[in-house]
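Okay, so here's the structure we're looking at.
Missing here is one protein chain; the remaining ones are kept as they sit in the complex.
Right, subunit A next:
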């Protein structure tokens, strides 16, 4: 018999039946760090970039505090090098047929598969996350993402005809993130032909490893470049002229709020506490723990939150098998928190759950929707009808029914409200990195001397401008708000001139209060309109189309006074009516069902209204552009506040006379006045859910800046005119994409 290797204390374990350590060896992660001489640089253009004279920060094991490697911090010139590499790579990468790009992504997936142990041990080692989660979850999903997007790339020419890759994408990642968050973003970008420069926070080796794996595939080295540096480099990356889009993701909090119906409160709390008591925390590289650590900072954050909650009157339950020393924090349940206390509103840190009771489902929905966040939620109920009602009602990007945390490459994941409006995965994720073919490339035209404080702040005063002359009858006057023409709050008007410089008519001078009133009216109409069936929406749009045709001669003569030839004017009216009909028909074909692997049951991809959509119309095509923007917005179930063409708002007001008789009050509101001023009011309005702006480059810049306040989706033209009479630009799929948001509703089934 061979030498004995007996354990000293099997006797004790036999009695206590404790769990023991299941250490996952991380020697391969250390060996990889050794190949870099324990000093990580950046990975650019298929090579390691280790410039001299750079600051470095240590990459530490969050559990032990031990330094694993030092990481060089990028400077502006390194960013420029990376962007240049990506720009060069874009030329050949985007010119490849989709099939070739798909093949390349598949090769990357295979390389990840071959080196998965290195990937998961490295990720767990440096982030402190549970290795099993990384191994069985993230690494597998990363490969699935690549395979899914490889397929999308292969069919790009047919499935995504009319779209082209944007170019170089800048990706900014937050301090606490899983490399998977990067994969969700780079896979669709690379698939459609864009190239990526990712700025990762200091001491994140896994993205660098991924870039190395991708780079070592040989061909197309510059498609994925990773630089590591401080958050202050974000603006540097964003302002690189070659960058066409910046994608970023915020820090992940990861705490949860739990709403429990009063009738089952005691039962649920008991079960929850029972289960929490069995959770095990420990070093991420231990194969038998449920929770790792997210480092000392996360630990402090949780501690502070729990102390504050306690001081505000909450009760706290902590349990689980947790190492006593920092940076481990036990799973914590906070309850009986007074609803109005600050902690009840604050974001919940990991690993804390705040539980509160509710009486009716309606109340729960109001509470759940009453936060600025809109990422994901799960509904647990055995009553299918009620669960679906809640699932549809929740203003979230993802809703799981009787499940939680499922993800799949084919299901779009995103959010609404302050959780951001970008999408990853599924068809929606692809469009994030595409633009309609022929759209001018975005030149970085941010004006440095833009004064955000004064843009559109005041309205130049207007005076009477001579007699109203001309053949057409007096145009309608007033702001069209809440279903009727109203006098503006400022009680003043602005003159509109025709093409020969004569006075065409006066329109009301709208202001901040009028915008407020219009947004309010739109909100009142929103639930009713969103609840209408697509068929009913289509019916109204068709009725408006018919009304437009009846009004053809008036509309055409007003267009004529703006210098349009009669034939062209009549054609514009006809095309406008056609647009309304087309969008009416499209209203009936929204959303679809997805089938994902590993789950029985469907995932519904719902297309939901954004809410109140504000639209600032372009000067050109005063009728056609107005209608082309109004139609998709309404077809998708939004209510709108529109600022019509500044040059000739009279056409829109003519249409409003029909809207007044056909549409429910508040569905479409039209506010005339100074365009910059009204744009300012709309952009700074926190309860406008989305804003489309077709105007100057300066106005576009302001809209983007101001809308960052609530992260509402914006669509701006940057002063570039659109061919509204062309199908692609005037009625293309881009409008439909932007007029609604996606929700993924997961419906696992089982007997």
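Simple rule for what comes next: a residue touches a chain if its C-beta (ideal position, glycine included) is under 8 Å from a C-beta of that chain, and two chains touch if they have at least 3 such contacts; residues count from 1.
Criterion: contacts and distances are computed from a predicted model.
Colleague: Between "Globin domain-containing protein", "deoxyribose-phosphate aldolase", "Proteasome assembly chaperone 1" or "Dynein cytoplasmic 1 intermediate chain 2", which matches the UniProt record of the unshown chain?
Modeller: When "Globin domain-containing protein", "deoxyribose-phosphate aldolase", "Proteasome assembly chaperone 1" or "Dynein cytoplasmic 1 intermediate chain 2" are compared with UniProt, the left-out chain turns out to be "deoxyribose-phosphate aldolase".
Colleague: For the chain left out of this view, which of A:278, A:304 or A:484 touches it?
Modeller: Of the candidates A:278, A:304 or A:484, A:278 is in touch with the missing chain.
Colleague: Of the listed residues A:11, A:53 or A:567, which contacts the missing chain in the full complex?
Modeller: In the complete complex, the chain left out is touched by residue A:11.
Colleague: Taking the full complex into account, find the residue in A:403, A:546 or A:594 that is in contact with the omitted chain.
Modeller: A:403
Colleague: May I ask you to list the residues on subunit A that touch the chain which is not drawn?
Modeller: On the subunit A side, contact with the omitted chain comes from 1-14, 17-22, 132, 136, 270, 278, 287-290, 382, 402-403, 599-601, 748-751.
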